[in-house]
Structures are given as structure tokens and as C-alpha cells.
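One structure below.
Excluded from the complex is one protein chain; the other protein chains are retained at their positions.
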Amino acid sequence: MVMIEFPYAAVILMIVGAIGGLLQTRPIDKILMLAVLGDGLISMIAAYQYLDVAMASSFMTFVGIIIIMIGLIRTLEIKKARGELF
Amino acid sequence: MFEEYIIAIVSATVLGLILRLPILPDKPMRNSWMISIIFPTVILAVGFFAIFNYFKVYNNIYTAIIIGIFSAVFSKFFLERVFPKPEIGEQA
Amino acid sequence: MNEIIAITIGAILSWINFVIIDIWMGLPESPGVRGAEAIGKSIENRGGDLGGGYFSGNIVCSPDASAGTLLASCGYYAFGSPEGGLIAALFVYFGNRICADPGYAGTTGALSATILIWAATYIGINPQNFIVGMLLAALTIQGIYHPYSSKLIGKMARKMNRKVIKD
Partner (left out) sequence: MIEETIIAGIIIYMGLRLFITQDSLERMPYLNVINFGVAAIITLKNPSPLGVVTSMIYFIMATVAANAIAFTINKIKEIEHGND
């Protein structure tokens, strides 16, 4: 019976996040792949029982993603108001 | 074991009735934002007391009464300020 | 081989729990936030049902009864007693209020899952079977093929009188 250790899955998540973030072209897809990379990193940290590091990085990663989202929306609105988008 | 939970629920309910909280929310009950006794005051009281019940030191009757009073006061005065109701069309 | 049967029973129980409570609390009726509406329209464009699409979008955008079931079984497994489920209900309520949702579905799901796990320990199904079972249940709704699962959810919602409200 085949057994899969969990860190292999976390490594695959991190590779998917990194290569997917390189290959995508739109900014929103890059940030979604950044979320996948953060998932892999947090699960790898928590699988080796550094729970305080996992808790702090789960706060900081996702709050950072929300702040990047607000900045992205503001940037696109300013570009549209100047007429540079099309 | 279960008596302290019942005491916390009764304490929260009595102080909620004194503070004039409604018993049930408005009639399309699954999407009303009204704060009432059965939701979320009782849920808050049971959840807060479960944290204290895990540490075996503070699981007595007086803690249950204080938790009930605290949850009723919290849901009456502070819940709208801590977690405000969203505007129309606002995100998280 | 006994564990596989236990995981299967846990998956079936948690699937029934979260689907029934989510439909009963009106998730297929209307999208709560704008992102859920976009996900529902996207699933409908790919050949699915609109009510099932709103269901999937609401599960993605706020912790509903699926998150309540998962976190209640996690709390029961870690604390070793039903207190973990009650604490999970408290956390799910706070998370629901952060995500702009009234929070009825999450807390009801967490409390009913706590009762269900407490009853299931007497027939030999442990909480870790429920954790893996909830993951399998979420996989069948969100991960396999979206048009089929959304059509199934739409059929169940029409049977339980929770149709899409059009305005």
C-alpha cells in the first residue's frame, strides 16, 4: 500500500505557486498563485510543529494579500480615469 | 459537568431580558442582522464558558454567572462596534 | 481495512450535515457578497445551475456550515471532549461577522456537527475520520466537476423550497 508523506504535498504546492506565478501574465493571477505559495509554506511550517511561526505567518500573509488587492483596485481605477488602460 | 453550561445560559437569558434584547430575530430569520437572545447571546455564553471549562480550575458556578453577564453586556453594547454591519455593496 | 469503512461513514455523515444545513439556511437563494455572485455566474456559464453556483460561491467567500463541520471535528479531536466543538462555534461566528455574513449557517453547522460526532463515537467512529471525511465531502462539491455538482445542489434546493430569488 502506497503511503504519501505530507511534506511532498507541501513541496508540490510551493512549486505550483512559484512556477504558476511566473507563467501567468495578469496581476490578479499572480497574486492568486502567491496565495497558493503561502498555503504551501504555512503547511510545511506547521507539519514540523513550529506553531507560533505558522500562526504569525498566516496573519501576515493574508493581511498582506488583502492590502495588495486594495492597491491593485486603486491603481486600475487611476489608470482608467487617465485613459491609459486601453 | 453540564450544570455550569445551563447556569451560564440562564444568566445570559435573564440579563438579556433585563436589557430588553428581543428573544428571536426578525421573521425571515436566515438573513436578518438583529441581535437577539437566542442568537448570538447564548452561543457567546456557551463558547466563552467552554474555554474556561477546559482549564479545570475555573469551572465553578460563579464563573458561569460572570460569563453570562459579560456575554449579554457584550452583545448588547459592544458587538455592533466590534463587528459592524456591512453597507450595501461593500466587500469584507 | 476497518479505517476505510469508518472514513466512508464519516464522509457520508458530514456531507449530509453540511449540505442540508447550508441549503436550509438559504445559501442557494442569493449571493451574500459580490465575489459569490461572480463565481455563481461563472459556473452557470460553464453549463451548471445558478443556485448551485451561488452555493459554491458562498462556501468560498465565507465560512459556512462546511467550515463549521471541519473546525468542530478538529476541536473535538484536539480537546478530546465536546468543548472543542463549542469553541469552534464561537470562532466560526467571529469569522462570519468579519466576512460580512449574519453567521447562522456556520454556528448551526458547528453545533449540529458536535452533536453528530458525540453520537458517532459510541459506534466506533473517531473524530479524525470526520476530519478526513469532511475534506472528501468538500472535494465532491467543489473539486470534481462543477456542472454536475451544481445541478445536484440545484435539484436538492428546489426540493427543499429554496429557489433562486430573482429581482
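Order of writing sets the labels: A, B and C. Residues in every chain begin at 1.
The definition used in the following text is that a residue touches a chain if its C-beta (ideal position, glycine included) is under 8 Å from a C-beta of that chain, and two chains touch if they have at least 3 such contacts.
Keep in mind it's a predicted model, so treat the numbers as computed, not measured.
For chain C, the residues touching the chain absent from view are 3-4, 7, 33-39, 42, 46, 56-57, 59-63, 66-67, 70-71, 74-75, 77-79, 84, 88, 91-92, 94-95, 98-99, 128-129, 131-132, 134-136, 138-139, 142-143, 146.
In the full complex, chain A touches the omitted chain through residues 2-6, 8-9, 12-13, 16, 19-20, 26, 28-29, 31-32, 35-36, 39, 42-43, 46-47, 49, 51, 54-55, 58-59, 61-63, 65-66, 69, 72-73, 76-77, 80, 85.
Simple rule for what comes next: only the chains that are shown with their structure count from here on.
Between chain A and chain C the centroid-to-centroid distance comes to 24 Å (mean Cα coordinates, whole Å). Contacts with at least two other chains are made by residues 92 of chain B.
Not a single residue position of chain A touches two or more of the other chains. Partner chain B is touched in their complex by these residues of chain C: 25-26, 30, 33-35, 79, 83-84, 86-87, 89-90, 93-94, 97-100, 102-105, 107, 111.
By the touch criterion stated above, chain B contacts chain C in their complex at residues 29-33, 39-40, 43-44, 46-48, 50-51, 53-54, 83, 86, 89-92.
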